[in-house]
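Note that this is a trimmed complex: some chains were dropped, and none of the rest were shifted.
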Amino acid sequence: MLTLSQAEKMIAGAKAQAAVLDTKMNIAIVDAGANLLAFARMDGAWLGSLDISIKKAKTARFFDMNTGSIGELAQPGGPLYNIEHSNGGLISFPGGIPIKNAEGEVIGAIGVSGSTVENDHAVAEAGVKILDAELVA
Amino acid sequence: MLTLSQAEKMIAGAKAQAAVLDTKMNIAIVDAGANLLAFARMDGAWLGSLDISIKKAKTARFFDMNTGSIGELAQPGGPLYNIEHSNGGLISFPGGIPIKNAEGEVIGAIGVSGSTVENDHAVAEAGVKILDAELVA
């Protein structure tokens, strides 16, 4: 089970990476039930990225894969075309990553929004790595 | 902070430009928090453009850029494909423009809908110019 303490460390790690990239991010963490566990909007971050970060985290947990992978399948003509209409709205571009425990089970997800999708993904990944490091230690 | 008086002058300016272009527009102004500040639907304007004008204004403030710029990134295969599913529905074609104060800070946005996207954008721009002129004076 993902704890609030772990989520807060992940957000701190994500914020640090956001600062390295000179970006301002919305960062959301959901638990195994895809329910919001922790959230932070950095000063000056896009207001519209608030909802996107939460939707990315939910989307990543809903399907246990990176949001960008869903987006590849959701293009016109693709097998999951317009899947974004489900679940009250999905976001299917990069920035959402499942969170796994030491046994590889998905216990939640992180969603990041506020810059390019490359930066969003990199900041989400930085958050995930914080937990991975803690689980190994 | 954007005042109602400023918003009303912007709507008046936008309406004047809409008349010049022989169009009938819905015009919405939101504040820095993306909350509606003022709205006007010109007689005979499309009913469906009511919601579009408000969503354009919100979208422009959500991401501090013209709605058309978001649309370029949101095409199939693009990095923000289907971003419109966030925030209760975005509109990503032209007609929404952020409103800035004399220091260049975004203090709200205007959204216009009722004609071609070129006309919508031109009318929104006319509204923004009213405020710019006032801020300079």
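The chains carry the letters A and B, assigned in the order they are written, with residues numbered from 1 in each.
Just so it is clear, contacts are C-beta pairs under 8 Å (C-beta built on N, C-alpha and C of every residue); 3 or more make two chains touch, one makes a residue touch a chain.
Just so it is clear, the model here is predicted, and its values are computed rather than measured.
Asks: With 2 identical chains placed here, how many copies of the sequence make up the full complex in this file?
Replies: The entire assembly in this structure file is built from 4 identical chains.
In this text, only the chains that are shown with their structure count from here on.
Asks: State, to the nearest whole Å, the distance from the C-alpha centre of subunit A to the C-alpha centre of subunit B.
Replies: The separation of the two C-alpha centroids amounts to 30 Å.
Asks: Mind pulling up the subunit B residues that touch subunit A in the complex?
Replies: Interface residues on the subunit B side: 33-34, 58-59, 61-64, 76-77, 79-83, 85-88, 90.
Asks: If we count contacts the way the header does, which residues on subunit A are in touch with subunit B in the complex?
Replies: On the subunit A side, the touching residues are 46-49, 51-52, 55, 71, 74-76, 82, 84-85, 89-94, 116-117.
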